[in-house]
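If you scroll down you'll find the structure; I have some questions about it.
The complex appears here without one of its protein chains, the remainder shown in place.
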Amino acid sequence: MEIGFMGLGNMGMAMARSILKAGHKLTVYNRSPGPAKTLKAEGARIVPRPAALGHLPLVLSMLANDDAVSACVLGEEGLHSTLTRGSIHVSMSTIGLSLSRRMWDAHRAAGQHYVAAPVFGRPEAAARAALFVVAAGAAETLAKCQDAFSAIGQKTFVVGTEPPTANLIKLSGNFLLAAVIEGLSEAMALVEKAGVDRAQYVEILTSTLFAAPAYKTYGALLAQEVYEPAGFAVPLGLKDIRLTLAAAEEAQVPMPLASLIRDQLISALARGYEQLDWAVLGRVAQENAGIGQPRKSRS
Amino acid sequence: MEIGFMGLGNMGMAMARSILKAGHKLTVYNRSPGPAKTLKAEGARIVPRPAALGHLPLVLSMLANDDAVSACVLGEEGLHSTLTRGSIHVSMSTIGLSLSRRMWDAHRAAGQHYVAAPVFGRPEAAARAALFVVAAGAAETLAKCQDAFSAIGQKTFVVGTEPPTANLIKLSGNFLLAAVIEGLSEAMALVEKAGVDRAQYVEILTSTLFAAPAYKTYGALLAQEVYEPAGFAVPLGLKDIRLTLAAAEEAQVPMPLASLIRDQLISALARGYEQLDWAVLGRVAQENAGIGQPRKSRS
Amino acid sequence: MEIGFMGLGNMGMAMARSILKAGHKLTVYNRSPGPAKTLKAEGARIVPRPAALGHLPLVLSMLANDDAVSACVLGEEGLHSTLTRGSIHVSMSTIGLSLSRRMWDAHRAAGQHYVAAPVFGRPEAAARAALFVVAAGAAETLAKCQDAFSAIGQKTFVVGTEPPTANLIKLSGNFLLAAVIEGLSEAMALVEKAGVDRAQYVEILTSTLFAAPAYKTYGALLAQEVYEPAGFAVPLGLKDIRLTLAAAEEAQVPMPLASLIRDQLISALARGYEQLDWAVLGRVAQENAGIGQPRKSRS
Partner (left out) sequence: MEIGFMGLGNMGMAMARSILKAGHKLTVYNRSPGPAKTLKAEGARIVPRPAALGHLPLVLSMLANDDAVSACVLGEEGLHSTLTRGSIHVSMSTIGLSLSRRMWDAHRAAGQHYVAAPVFGRPEAAARAALFVVAAGAAETLAKCQDAFSAIGQKTFVVGTEPPTANLIKLSGNFLLAAVIEGLSEAMALVEKAGVDRAQYVEILTSTLFAAPAYKTYGALLAQEVYEPAGFAVPLGLKDIRLTLAAAEEAQVPMPLASLIRDQLISALARGYEQLDWAVLGRVAQENAGIGQPRKSRS
């Protein structure tokens, strides 16, 4: 099968490689040329513009954020401008519902097919082709995507026929990760003040009721208090919580825990932690509890 | 080894049985006679008062709440009044730090030994002797408890020499469970409004990043929306969050997520959900989002 | 002085009248013809498009929301398209900072002057020309607006030279009003359950430490539990809190109280209170506390 791919960031590069390894022909577009060259050496074709992927029957995109997706798909030289009638665009990025809806509308109006299929898993999982794909779209269209999904992930969950549903589930999953971080941050500030070792505390949790990847990954970061290099930086986390809250407001669902997390992430930015992993909420909790460096008087 | 045991509730009964099965002699006290009789048929000796366990070298207690513990240990005919110098009381209940400190002081003043060793796990785990024991106390004393702990649990975590530390970790664990419930409740209200099936949503979460007992147990309850019979009723949950917040205030640790959970649990009580499992926060979230059946008047 | 005016809602109509009464010539634009006709009978000239006000030296706008302002000012037949170089547009609506910035930029680029001058006060105060005007813009430009401001309000506060500053202060004021409502709502649910009369409670507050218009206005609404007709409906309140939170996120200021209010207002919408005054947070608080009538099914 001939597959197009846009977006060779940490995640996208690993996913594109998995597609190549699975024996598919791959044509890629990436804004900066470096990653594309690397992939060319591994057998991919390179194109200079998203629009140059339009003749392919199936194009996946894994771009950084709403702006990049909007530009590469709906922009002047975007995929949408050239995609053949009947061909499929699968958007795998974590984006907001309104952009997903705009793409759905635009592709439909042009006789093109659109699937939203965001993934769960960090770059390590992507490298092992062990992602979880959460897909929504027309059944017939999804059937044509399955080979590509199998090349990338260990399992595909089909969650409906309306693409934005898959985006919502992805956003809600990131919200739940942030809830894990906030919960652990508060709990660890509490037990730390009682003299409990942070690493032992995480070990207790993750070998009992909380033995899940989310707790292991973020528990380890919070125990070591090492927040850089960021696997997922504060501004990205804030963006996803913002998109979650926007979806919730539209659906008239109060989400006080999401609101709380939003404020903590904003405070993290205000404290100068923009470059750090969003697990730095652990440090925000420590500071709010007076743990750490003494602060100068301002009187 | 001859072991005393107080408190034959759901958890205590299963734990006492595990001790019998492991081949120890067991003498038990329980306020209501039914469970004690059952256990007598299985080989235990029964005594009518906590104080009647005072001659034993090791007495475990697994009582319902702070009041019961206080009465059975420090009360007029409590264990403390008769426990032999050098004998050990292991409190396994989930109690507040101040009561744990009072028992520690009282036992120490009488030349008795005191260990706090609350457990993680629900009654099913207790029945399989698969609990996790979180213990704190003097090393020498803990060594003498290890046989009893092994009979009850699959693993013991020693978290320090000061007993209240173990109580704090247990409380923080229950706080983290409540955080799981609140997170799931909000996320499920959100995706439900978009037409996602609650059960499928939980399956996606628990087969990916959130594959942990906490999410499986509470995800299932929230998906089925069946909150009775209560495994852990709202007032018990509220009690533990209250004790957590009291510990946090004493330690000067703000815990906004714990505060949020507290308010949701209070609202659950106000809505008439006193008899339900604390997973009913899922229904509170639904109602706040305008999902569901009209509510019956409580006026 | 010849003055243009756009937007004859409750507030705008009263303000336009004050300008007429102060002896100024007035030319007005309003989307729906009814209010414009009324004002014509009182001496105003009517124009059919915002662009038809462009020849006037000073144009005030008091439109419903960001969309209306954007359309009437920056849209195809908007004021911006025709306003004479050196003329002044004074935006008095409660709008977000980003729209205020866009107008500032657009007017400046066209050699036009821009002032933001939102007002504090409800329609009754507008009818008495007793509003408070919070204005920001170039000093020289503000000087030319002072006669108009004096016709409308009892006092003008100049808060800087950058127009968006005035919009921010207005938004923050609406946030503080919402904080008054939420505080009163919670307090009144509490005392009501103890049998205290809501009206007497408000009397105690407003004759002592809280003797301010904000408490008198909203205390009365909350005491009477009459939320319609809405002086300021839930969606308008939610919009202003949303704009406040957007400004706060941009400035990296966590505002947990604003977040809390946002969730309560969203829950009010979800409960079907879209048509009611935002003081209906008082009912939300009652319901969360189990007070009151059963709710009608919305399923």
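Chains: A, B and C, in written order; residue numbering restarts at 1 for each.
Everything below uses one rule, namely that a contact is a pair of C-beta atoms (placed from the backbone, for glycine too) under 8 Å apart; a residue touches a chain by one contact, two chains touch by 3 or more.
Because the structure is predicted, anything quoted here is derived from the model rather than measured.
K.L.:
Give the residue, chosen from C:G12, C:G54 or C:G173, that touches the chain omitted from the document.
P.N.:
Reading the full complex, the residue touching the unseen chain is C:G173.
K.L.:
Who touches the missing chain here, C:A14, C:L83, C:A129 or C:L184?
P.N.:
Checking each option in C:A14, C:L83, C:A129 or C:L184, the one touching the absent chain turns out to be C:L184.
K.L.:
Pick from C:K37, C:R108, C:R128 or C:K193: which residue touches the chain that isn't shown?
P.N.:
Of these options, the touching residue for the absent chain is C:K193.
K.L.:
Using the document's contact rule, name the residues of subunit A that touch the chain not shown here.
P.N.:
Residues in contact with the chain left out: 225-228, 256, 267, 269-272, 283, 287-290, 292-293, 295-296, 298-299.
K.L.:
For the chain that got dropped from the picture, name the residues of subunit C it touches.
P.N.:
The missing chain touches subunit C at positions 120-121, 132, 134, 155, 157, 159-160, 162, 164-165, 168-169, 172-173, 175-177, 179-180, 182-184, 186-187, 189-191, 193-196, 200-201, 203-205, 207-215, 244, 247-248, 251-258, 260, 288-290.
K.L.:
Against the chain that's been left off, what residues of subunit B make contact? List them.
P.N.:
Looking at subunit B, the ones touching the missing chain are residues 238, 242, 248-249, 252-256, 259-260, 262-264, 266-267, 269-270.
FYI, only the chains that are shown with their structure count from here on.
K.L.:
Using mean CA coordinates as chain centres, what's the subunit B-subunit C distance in Å?
P.N.:
From the centre of subunit B to the centre of subunit C is 52 Å.
K.L.:
Roughly how far is subunit A from subunit B, centre to centre by C-alpha average, rounded to an integer in Å?
P.N.:
Averaging C-alpha atoms per chain gives centres 37 Å apart.
K.L.:
Could you list which residues of subunit B touch at least two other chains?
P.N.:
256, 288-290
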